[in-house]
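Pasting in a structure now, in structure tokens, and then I'll have a few things to ask.
Note that one protein chain is taken out, while the other chains of the complex remain in position.
Coming up: subunit A.
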Amino acid sequence: MRLTVVTLNYFKKYVQREIAKASGVSVYTPIQGWRHNRKRDWIYGENRPWTDAAKEENLPGKRFREYIEPIPESEWKVFKGDRVQILKGIDKGKQGIVCTIIKERNWCYVEGLNCSYKWVNRSVSSPGFLSKVEKPLLVTTEISLLDPSDLQPTETEWRYDEDGKRVRVSMRSGRVVPLSEQATNEGDDMVDKSAYIEQSWDTKEKELTKVTFTPKAVSFEKDIMESMGIKEDRERASNFYY
């Protein structure tokens, strides 16, 4: 059965590597070689794990005391580009579009809403400028997805449609809440796939989907020898002397 997705997960591995570097210690002992010890659990915050700010928040001695509700990957409902209504906070009742998601903290940021204001570069001569930075909102309690038919907050559920695709369905009206183009086009590494310009070093889909391999009931070494016309008549000399 061909079910598994073949992915290198290079981005995931990059993030894991950065976290391991900043939260662990590599120890060298002769004969044993290098051994990496993970010293502490990573504290996820508003900064991405590979940034310096995140690494500063994860210096030894820093402790995390909040409780995070565990949401399984299959039950995650909010994605980038979704239209949501804010239920709590200063912008309660307002609707906006989700711009950032931090799954580890169950956070989402709504564009332009639920912001904190701060005067920057204030001095005697000038008032500086007012910076407006979004504050995170909890996906479980402070946010609600909207029903596309009436644009009102509604509970949603993951269900399967007639084609077998997994979709979010509004519990109230049964209408499908579609995923935004941004969510479908963006991968793990936040690259817009539809806007990507193919380069000379990229394999295109046409070449990728060609099936050129025919399995043979022959070992790998023999297969190469046969295809390259390498004939090996020599027999290996015996390695025993008795």
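We take it that contacts are C-beta pairs under 8 Å (C-beta built on N, C-alpha and C of every residue); 3 or more make two chains touch, one makes a residue touch a chain; residues count from 1.
Basically, contacts and distances are computed from a predicted model.
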item	value
"Coatomer subunit zeta", "DNA polymerase delta small subunit Cdc1", "Myotubularin" or "39S ribosomal protein L41, mitochondrial" - which is the UniProt name of the missing chain	"39S ribosomal protein L41, mitochondrial"
Identified contact with the non-displayed chain, of A:Q32, A:S74, A:T214 or A:S238	A:T214
Sole contact to the chain not displayed, among A:T29, A:S74, A:S125 or A:S200	A:S200
Where the unshown chain meets subunit A, residue by residue	1-7, 187, 191, 193-194, 196, 198-205, 207-209, 214-217, 224, 227-228, 230
